[in-house]
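Presenting chain A:
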Amino acid sequence: MSLVHFQILSAALFSIGLYGVLARRSAVLILLSIELMLNAVNINLIAFSAYTESLASTGQVIAIFVITVAAAEVGLALAIIINLFRSKGSVDIDKIDVMRW
Partner candidate 1 sequence: MSLLDLLKTISAIMGMLTVLSVIVLSLTLLERKFIGRIQMRKGPNRVGPFGLLQPVADAIKLVAKEDILPTWVDKVIYWVSPLVVFIPTFMIWVTIPVARDVVIRNLDMGLFYIIAFSVLSIVGLISAGWASANKYAIIGGFRAAAQLISYEIPIILSVLAIAMLAGSLNLERIVDAQATKPYIFLQPLGAFLFLCGGLAELGRTPFDIHPAESEVVGGPFVEYSGAHWSVFFLAEYINTFAIAALTTLLFLGGWLFPGLPGNVTASGVLVFLTKTYLVVLVIFWFRGTYPRLRIDQLMSLGWKVLVPLGFINVVVTAVALKTELPEIILGLISFVILASTFWIISVRMRTAPKPEYTVRLYDPSLEGLNAR
Partner candidate 2 sequence: MEERGTTMEVSWSSTGNNEPRSIFNRAAPGIITAKSEELIAMARKSSLWPMTFGLACCAIEMISTYMADHDLDRFGIVTWPSPRQSDVMIVAGTVVKKMAEPIKILYEQMPEPKWVIAMGSCATNGGPYYRSYSVVMGVDHIIPVDVYVPGCPPRPEALMDGILKLQDKITQDAKERGRK
Partner candidate 3 sequence: MGSTQESGTEGGVLTESLVVFLIISVVCVAGGLGVVFSRNVIHATFLLLVSLMGVAGIFLLLLAEFLALVQVLIYGGAITIVVLFVIMLTKSDEFESLVDNSQKPLAFLISIGLFVVMTVAAIAADNGNTVRASLKFSDLGHSLFTDWAIPFEVASLVLLVALIGAIVISKQGEEE
């Protein structure tokens, strides 16, 4: 098991997440795909820090920040989705093409 394995796994998860973001219509499902992409990034960060001695703690610390930001992002995004649902009656991204309403 070497760094390449983790990189390939991370690439696979990132591409899957990207597909979800591009191909889905529901806002909630897009949010879930973004979570997937963030986790792919985290795998990469920690793998590099584990296999590079000079970066021993840096990768993990940045991964902690990524998780923090992901939590904040989920909170805000879900609030926006609820608000959107209240005013539009739908969570379909395609229907939300006006910037103000």
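Selection rule, in plain terms: all candidates are chains of the complex that A comes from, given by their letters.
One rule holds for everything that comes next: contacts are C-beta pairs under 8 Å (C-beta built on N, C-alpha and C of every residue); 3 or more make two chains touch, one makes a residue touch a chain; residues count from 1.
All of these numbers come straight from a predicted model, not from anything done at the bench.
J.: Tell me which of 1, 2 or 3 touches chain A in this complex.
T.: Selected candidate, touching chain A: 3.
J.: Enumerate the contact residues on chain A facing candidate 3 in the complex.
T.: Going by the criterion above, the answer is residues 1-9, 11-20, 22-26, 28-29, 31-33, 35-36, 39, 42-43, 46-47, 49-53, 56-58, 60-61, 63-65, 67-76, 78-83, 85-87, 89-94.
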